[in-house]
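Of the protein chains in this complex, one is absent; all others appear in place.
Chain naming follows the written order as A, B and C, and within any one chain the residues start at number 1.
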């Protein structure tokens, strides 16, 4: 048995959540699960539909993006995952989907404004939409650069990947991450719900304003602060 | 066997309706069921996903919000439930969700206008959106104050909790209530349907006007009046 | 065994289609099936949820709206059904729902414009939205008058119930009919699909114009004309 069995299992289980949560059609998404000690992550193979996905088909890749174990090619987004794992020490899982509403915001080049406590329970800030890459970067090592596009966007806005676990890539779609692959998938589902509600909110009241600061702080702290007590 | 078994059962069954009715994702909601004679209510434990919820995990709380029985922490919204039970003598159940359309209206700070007989079958008035709390109240006993935010909103508008069994909390999400936990959940589903139809109505005809009074009275009275006969 | 067994079966089967086709929540709808020779129809009992509906619970009513057989009260919309059966000789089934998009158009007081061939396959005209009743009529025999509201609207527009089998009641919701209860339900599902597509069409192109006459005629005639050959 592979010594990577545990992360294959985590990545497989997390990937299979995507169609159940209506976050993907066909092969539009991928999740990875990392083992920090071994310096590798398990990720979905390239182009395999979810109905045909098995634990054995998961591919093991190191943080430079090189395949370590597995018969199939890893997802074409693998280099983006590798960059994030190599730059961010404390994440254990990454998820990428083309979920409908989050992708529509990404295509619109707009941050998702914080309009309610559903959003504030997870983030104190608008969910950033990273700007499209320069033509130079696109022609180069594209998926690798996508990772830096994410890292740079957080840096420019003074945000830590520990506080904010989701982002939109302008013109493309969302990426989410977290302590585990399961948490990364959870964040993708939350992001999709927030994205849909934000659009509906603007349709109901085009002049709506962002949530007030006292509520942002209260909701985030009751869930994530030192004296957190939240749970519905 | 617990002497609270009957309300645990009612609360458990009602909570399990929420995912079936597409009113919640993950742990975004909670329902409680009260026993007026014993002065307590059963409520969902904090942060437990619906797939893992069991009857035994339900928590018993008194009307001051203190836990009376149960190994888990009660939902973080428990104090809001407690305030409503202590102030309103005749309700037996309360439901809170972040359902998509009702939450979007809440985030928009708008009452849901009465546009049709689907709405009028349940309410003679627009569904109120309580204003956000003052910063003072937010920093204080937040969930407790949420209860009074609901009570005050009804009072200011001259509405009784017996006539109107649903409300939006500005920036947050809906609360509904009723004679039983089952009825409270029913009201949450009705509210979500009304909320979606009201947005679509405004999109189809931005200049649409509210339902005329004769129809409001007719529909409400045939369902709730002394000579009620309604039932589809 | 009841001599009305056959229409009870037809009405029961047709009613049970409504939740499967996502046209109703809870008890928001009803279907009836008529026997022209016996001068009666079978209809859903009042206020019974679909999960609890059985063939035995169906109620038999004559064309004056009087109950002929059955232990339960018939749907509160029964008089509307009775009026349509008594006035229109050739229909065998009627369906009423509060389906989301059709109801939103009804609440908007707008006819559904004919924008495409999906619409033209069923109707050569915009789907009419009958105006709300006068206060006089509302205070009187309301459900009975709803039937005449439908009949008068068709008359004023010079339409036959044989050509057009669906209508919106302003402020209320849709009614559909047909040769059989099954066809009436089919028409409700078609209407809901047309209603959703029409709203989306206006959102994509606010200046869109109605379908041109040659296409309206072609599509309707290939399906319903003397030389009909249509079937996807």
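Just so we're on the same page, a residue touches a chain if its C-beta (ideal position, glycine included) is under 8 Å from a C-beta of that chain, and two chains touch if they have at least 3 such contacts.
Computed from a predicted structure; not experimentally measured.
The hidden chain, counted over the whole complex, makes contact with A, C.
Taking the complete complex into account, A:75 is the one of A:17, A:75 or A:149 that touches the chain left out. Checked against the hidden chain, the listed residues A:87, A:107 or A:205 yield one contact partner: A:107. Residue in contact with the omitted chain (choice from A:58, A:173, A:191 or A:216): A:173. The chain not displayed touches chain C at residues 115-118, 186, 189-190, 193, 196-198, 200-201, 203-205, 208, 211-212, 214-215, 218, 222, 229-232. Where chain A meets the missing chain, the touching residues are 25-30, 44-48, 73, 75-77, 96, 98, 100-101, 103-110, 132-133, 135, 138-139, 142, 171-173, 199, 202-203.
The rule is simple: only the chains that are shown with their structure count from here on.
Chain contact topology: the protein chains form an open path, each linked only to its neighbours in the line. Annotation, chain B versus chain C: rotation angle of 90 degrees from the Cα superposition, expressed as a multiple of 5. The pairing of chain A with chain B is characterised as different-residue: of all residue numbers used at this interface, under half are used by both copies.
One simple way to say how far apart two chains are is to compare their mean CA positions; for chain A and chain C this gives 46 Å.
In chain B, the residues touching two or more other chains are 203.
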